[in-house]
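The complex is shown incomplete by one protein chain, all other protein chains being positioned as in the whole.
Chain naming follows the written order as A, B and C, and within any one chain the residues start at number 1.
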Amino acid sequence: MIRAGLTEICRKPIIELPRRDTNELHFITEDGDDVVKLAKWAKEEGFYLCTMVANDERFLEDHVFKLYYVFSASDGKLVIIEHPLTDPKYPFNYASISKYFSSVIPLEKEALDLFGLSPIDNTMNQGFVLHDPYPPDLFPLRPRRSMPDIIKRIEENKTQVSKSESIPLPEGVLSLPVGPIHAGIIEAGQFRFLIAGEIVEDLELRLGYKHRGIEKLFQTQYSLEEGWKLAERISGDSSFAHSMAYCQAVESLAGMEPGASALHWRGLFLEMERLHNHIGDVAAMVHDMAFDLAASRIAVLREKSMQLNADLGGHRLLRNINRPGGVELTRSPNLSEASDRVRELTDQFLSLGKLVLEMPACRNRMIMTGVLSLEQATELGATGLVARASGLGKHDFRLRHAKGVYAARPEMLAEINATIESGEDGALRDSNGSASPTTSRRAQVLKEELRGDVFARLAFRIAEVETSARIIEILLRSLTDFESKQLHEVTPLVESLRRIASFEFGLGYVEGWRGDIMYWVMKGPGNTIFRCKVRDPSLFNWPALVSAVILKDQQSLEEGRSSLLENLLADFPLINKSFNLSCSGNDL
Amino acid sequence: MTKLLGFQGLLLILLAPCMIGVLRKLEAWLELRQGPGIFQPYRDIVKLMRKPAMRARTTSRLFAITPYVLFSVYGLLCLLAPVFHRATLASVDLIVVIYLLGMARFAFSLAGLDAGSSFGGLGSSRQMFVHLLTEIGLVLVIIALMVKWNTVSLTAIFDKHWELGYVNFLAEPELILLALSLALLILLESARIPIDNPATHLELTMSHKAIALEYAGRDLALIEWAEMIKLGFLLTLLGNLFLPFPRWADPMHSIGPSGLALAFGGYCAKLILLLLLLAFWELSQPKLRLRSIIGPSLVAIVLSLTAIIYTITLRK
Amino acid sequence: MKNSRNANVTVLRLFAEQLAKLILPESLYKRVSEAMMSNAITFERLRLPELSAKKRSVFIRHLDCGSCNGCEIELNALSNPVYDIERFGIKFESSPRHADILVMTGPFTRNLEEAARLTFEAMPEPRRVIALGDCAADGGVFKDSYAIRARPGEIDEAIREKGVYIPGCPPTPEEILKGILDVLAKN
Partner (left out) sequence: MMDPKLFFYLILGAFGAGFVLPIVFRRWRLATYASLVLALAGSSIAGAIWFLQPAPDQVGSLVIAPSCWLEAKLPRLQLEIRIDALSAFFTSLVGAFSTLVALYSFSALKAPHYKEQRHRIASAFNAFVWSTIMVVIVNDVFFLIAALEIMTLAFGYLALHKHSLYLKGEAPTREKKYEAAIAPQVYLIVSHTSTAFLLASLLLLAIKANSLSFDSLRAASRSLDPAIATTVFLLALIGLGIRAGLTPAHFWVSLVHPCSPTTTHALSLGIAIKVAIYLMLRVFFQFLSPQPWWGYAVLMIGSVTALVNVWYAIASHDLKVALAYHSIENIGIIIIGVGVALIYADGASSTGGEAAGWITALALVASLYHLLNHAVFKGLLYLCTGAIENLTNQTVDMERLGGLIKLFPWTSWTFLVGAISISGFPPFNGFVGEWLTIQALLNGLTPLKANLSFGMVIVIVSMLMLVASFALTAFCFVKIAGTGFLGAPRSLERTRADWSKNDVPWLMRSVMLLMASFCLLLGLVPAWTVGQLSRVVAVIMGGVVMLPGPSALELELVHQPGAPILMPVVVPLAIALALGIVAYALTKILRPAKGTAVPETPWNGGTPYEPVNMQYTGAALSYLTRSVGPASSKPPNKQKPDHPAVAPGIPDGAEPRIGYLPSEMEISRSETYPQVMVEFFRETYNKWIDWTLRNSETFGDFMQNRDIRRYLFYIFIANIIALVLFLAVRGS
């Protein structure tokens, strides 16, 4: 169907290349207009843009820059559109699809800074990744530049930014900078509010402060087998999801899948990560509302879940577990005790979560605060829990592109569906309700509550904690069934990797707790990584945060203030926490 | 001896950090934490006093003076109010109390703008807004007291309430309403939980702290201390006006050591009761949305108005 | 309406539980809490006798220099009841003007250089700096990147002379606490 659609649209013939993974479709089109048309069609079909990878292949056979767009089709297929920039007039420019997929803009900004590629209409003049210390004509990801060479260029850069007078804002308006060094213990990123009072009129995000050159590091310092070390340090709270996505990408490159117990372990740890982060987020949100009676108790539960991580996986943030080809555990955990601990923890968490959701003053603070409407979420390509809380219920890569243990165990998908379906059906089931596969769910989100406000996100987090706990229990049960707990179950990949031609690429994707993480790994000569494109869910959700915060509904401004959706400055921390996005995953 | 007792406010100034320590300890317990010791505020203050005050070049002399203004204004309030004995240095009426509170707010808000930082302005704007709400409420409380007792002198009202004693106090519904109203206003004025979160770490939700962000070292020490004194004073005011001394702790005449000890003990017990209530309240309430701050002040106003109507209609 | 009543009951129950825990002996408390049908949260508070011994006042300011946010998670964990850093008189502050110790996490990215310098300069003397985590020690896995630079001399000096490195990726809360103790012992 997709194939037919694509060939119908394109002016020029579109070439399809075979993929090893049947879920992936790979097309090549050289024509920029065709790409835009394709994007329009994809938008209409309800595709979701996963990532755009810019790649400098000027020294490979095609001698051009290439762009790879990865779309997720609603039927479970991943569509990869390869677009070489063959037009000799515009070797550094491409036709932008941002008209249809505005989520591509941050990716285009990255491409601008790191490769010097810009949209053909040249509306984009500045990226967010490289700030003042970098010389403007330095594009670190062009492969001919070696690391010492780049460093030398930067250190020699003496072009100081001219200290021009700042242009005054309209009278009465000021720009309130928050960050990059915040008052709390949070990551470095700057929010610039335009205000003339307490209402947030506009919000300018300044990110990139934490740019660590990770994609270049993958290319120069890490081999395919070692890359996980870097991957799991991209975003600490999503350590496991990142390393899992990386490993999946390498495994997909090598064309193999790890053994069943390894898949089970991975699923377990992925859900453990979701569990501890969601609990931590709820604790932080409740703390922001200054409801410390509940907040401190939830914080204890977070700590307990992290201790459980340490007992099961050997690391509080679940690091050092994943390897391409399997998982490697250092000790044998006590699974039945873990199951009890998870159950107790979830019980306690859910009762506290219920308290927060029912507290009138908390509701007052959360309901209709920071609304991200369904239209906005779709338009901006929001992902993960944020999208789900705005009503994009099925937007979950565990369901959309079930892989690994999720593909193998349908009852887990049913559990995930139960979180979401309750939202779509709009029925809060009693404990004896029969429609749900799980008859005794305690945390569910009503459909009318899915307004995309802070409350919806909090409620959804709480509901997902229960889902995760249930999945963990299922996985723990089956892991005890495996006869010998294969703790060190890593299938060696060296052989299979050697067989793969250079400059092949593989995709790895995982629904982390924050949203889907996508890795695009291209093998270089030998065991090297030619290009590893990481796409953290934060990248797509930051713009969503902005539009959830700023003033909405211009039209009603003329008629009267009451219908205006406004957020006050003091609401921002709570809204921000309800999104809880990562700067480090975004800045790379 | 009575002359000496006029300086009892100094005791409140000195004990205020300890009182905050107790409050924090109580709150920590309720949060399942152990919390710092009750003398931790002293350690903080002394530590800060030993650090230099850091004032940016954008600030003027006003910024440097403000901590001293805050400290002396709040300290002055303590010295003018009966703490555990009715003797004070100078007799004062409640209107002066409002003006002094307002003066400190005024100075602090100016200091917030003096640094020229964005957060300072944020704090000033919110401070003055809350002050506006409080001042109206407090004046209504004063009107109600005037209608009730024909005087607004602090000592005079204190004496009248003391003469009522506990049992008769409960028979005066308007006084209970006024006590509730004043309690709400104290929460507003001292920036406690439903209005402001004193423990917040988020610039955008701060009001008082947003201004203090710019202060360092000994300036900060004085500001923190002054805030503690202010809470101490407000709680003392509430306690002394609406939880009158028990008869056995005679604050009118006792000068002897045992009488004074009893009076002081009674006062401490009262304060701890109030602190416990405050801790309960703060933990069980989330902070309100900024716009909803008007709510508590409206409640306070309505309570005082009801008290006035009661006083007029239920005249004996 | 019903919701709010439920919530109030829960709040009161939590208070009652905590008060019972404070007042009653342990065995009695267990029975009471069972009778209340509640699953009270129990945990073991970390014991650190060497930290508890001395009373002190230390304000800490956190400075993110490009960490992966793992260290932040652990720093945040210090405030939870299990570690309860405030009981040692140590507190996280919201402004560098208030702080005694600057905790730097992450490798030193170029984009954050100016912000880090401004933060360090905004601290009054005496100031100490803790470099938290493997990245902060030598750049960790990001060591060779172009986006990482050497720390400015004065900050580096402050770490060497009056500060400490706390290794780990990320260090556990317990290690962080011990590290803070080290830096306090240093002078």
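The definition used in the following text is that a contact is a pair of C-beta atoms (placed from the backbone, for glycine too) under 8 Å apart; a residue touches a chain by one contact, two chains touch by 3 or more.
In this text, all values refer to a predicted model and were calculated from it rather than measured experimentally.
Displayed chains that the missing chain touches over the full complex: A, B, C (touch as defined at the top). From the set B:5, B:23 or B:69, the residue in touch with the chain omitted from the display is B:69, counting the whole complex.
Within the set A:182, A:233 or A:577, the residue that contacts the chain not displayed is A:182. When the full complex is taken into account, the listed residue touching the unshown chain is B:203, out of B:189, B:203 or B:282. Within the complete assembly, B:80 is the residue of B:80, B:234 or B:283 that touches the hidden chain.
Across C:60, C:77, C:115 or C:131, the residue that sits in touch with the chain not pictured is C:115. Residue positions on chain C in contact with the hidden chain: 95-97, 114-116, 118-119, 121-122, 124-126, in rising order. Interface residues of chain A with the unshown chain, by the touch rule above, are 165-166, 168-182, 188, 190, 194-199, 201-202, 550-551, 554, 557-558, 561. On the side of chain B, touch with the chain left out of the figure occurs at residues 46, 49-62, 67-69, 71-73, 75-76, 79-80, 89-93, 95-96, 99-100, 102-103, 105-106, 109-110, 112-122, 124-126, 128-129, 131-133, 135-136, 139-140, 142-143, 146-147, 149-153, 155-156, 203, 213-214, 217-218, 221-222, 290-291, 294, 308, 312.
One rule holds for everything that comes next: only the chains that are shown with their structure count from here on.
With A-B and A-C as the two chain pairs, more C-beta contacts join A-C. Geometrically, the chain at the heart of the complex, using CA-atom means, is C.
A separation of 48 Å divides the Cα centre of chain A from that of chain B.
Separation between the centroids of chain A and chain C, computed from CA atoms only, is 27 Å. Shown for chain C are the residues that touch two or more other chains, namely 11, 15, 41, 43, 81, 92, 94-95.
Chain contacts: chain A has residues 183-185, 293, 296-297, 300, 359 touching two or more partner chains. On the side of chain B, the complex with chain A involves touching residues 27, 30-33, 118, 121-122, 125, 193-194, 197, 199-206, 213, 282-292.
Per the touch definition, chain C reaches chain B in the complex via residues 11, 15, 18, 22, 41, 43, 45, 55-57, 59, 81, 84, 86-89, 91-92, 94-95, 97-98, 100, 122, 124-126.
Residue ranges of chain B in contact with chain C, taken from their complex: 28-37, 39-40, 43-44, 46-48, 51-54, 200-201, 203, 206, 209, 212-217, 220, 280, 283-284.
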